[in-house]
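Just below is one structure, and these are the notes that go with it.
What follows is subunit A.
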Amino acid sequence: MLPAEADVSRWLAAAGASAEVTTSILGVMARIEAARAADVLATLRDGEGRFDMLVDLFAIDTGEGIDLRYHLRALERDEDLYLAAYVDYDGEAPSAWRCYPAVLYAEREAAEMFGMSFVGHPNPKRLLTTDEVQAPLLRKSTPIRTWEETRRD
Partner candidate 1 sequence: MSPLLVIVLRTLAGLGLLLLNGVVLIYMLRKVLAHLHLRIGPNRVGPWGVFQTSMDVVKLLTKEDFRPATADKWLFRLAPLLIFVPSFMAYLVIGFSPTWHFANLDTGVLFVFAVLSFVPIGIMMAGWASNSKWSLIGGMRAAGQQIAYEVPLLLSVLGVVMLAGSLDLKVIVESQAGLWLGFLPKWFILPQFLGFWLFAIAALAESNQTPFDMSEAESELVTGFANEYSGMRFGFMFLAEFSNLFVSCAVGTTLFFGGWLLPGLEHNAVALALGPIVFMVKVYLGIFCMMWIRGTLPRIRIDQMLSFAWKALIPLSLAWVVIFAVILKAVRA
Partner candidate 2 sequence: MTDDRLRVTSEGPIVAEGRREPLLLPRGLRRVPRGVDELATEHLIVNMGPQHPSTHGVLHILLELDGETVMAAEASLGYLHRGIEKLAESRRHHQVGTLLDRADYVSGIHTELAYAMAVERLMEIEVPEKAQWLRTLMAEINRIASHVLFVGTFGMDTGSMPTFLYTMREREALVDILEAVTGSRMMFNYVRPGGVTGDLPGGIIEKLETFLSTVDTYLDEYDVLLTDNEIFGPRTKGVGVIDRTTAIAFGMTGAPLRATGMDWDVRKVRPYAAYAQLDFDVPLGSQGDCFDRYVVKTAEIRQSLEMIRQLIAGVPEGEYTAKVPRVLRPPAGEVYTAVESPRGELGIHLVSDGSDLPYRMRLRSPAYYNLAVVDEALAGGLIADAVVTLGSLDIVLGEIDR
């Protein structure tokens, strides 16, 4: 279920990317540079790792920037790998659609919800919201009723 950290470092080194690999309750997570994301994914898919499926792509707002998460899976070995990439607010990351077409919708949604863009996406329109919604909804700076306010209604 969990790939060995040494293997992961080796695969990522083959992509020429610097990475710090950690293991936690989530699994094995490798932090890479956002600018190299597309190359790293291509190497992981085509190289030794054979991570043929991208399970999910989403983002987390850390307060200072956007943390992208790529969740990859090697179906034959039943191993999951997470990649974390940091992008500034209104920053850019390369689109991974040529490698995993699964990200076509996920990248549009992440861009729309967090306010960033994926370079090279063939259809970079907003996915889930209408034009009136200008603010990136899932950033912490976009207000929402607090838990106390939901109780007091």
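The set was built so that all candidates are chains of the complex that A comes from, given by their letters.
Simple rule for what comes next: contacts are C-beta pairs under 8 Å (C-beta built on N, C-alpha and C of every residue); 3 or more make two chains touch, one makes a residue touch a chain; residues count from 1.
All values reported here derive from a predicted model rather than from experimental measurement.
Candidates 1 or 2 all belong to this complex, yet only 2 touches subunit A. Contact residues of subunit A toward candidate 2 in the complex are 1, 24-27, 52-56, 58, 60-61, 69, 71, 75, 78, 80, 90, 97, 100-102, 104-106, 111-112, 115-117, 122-131, 137-138, 142, 144-147, 149-150.
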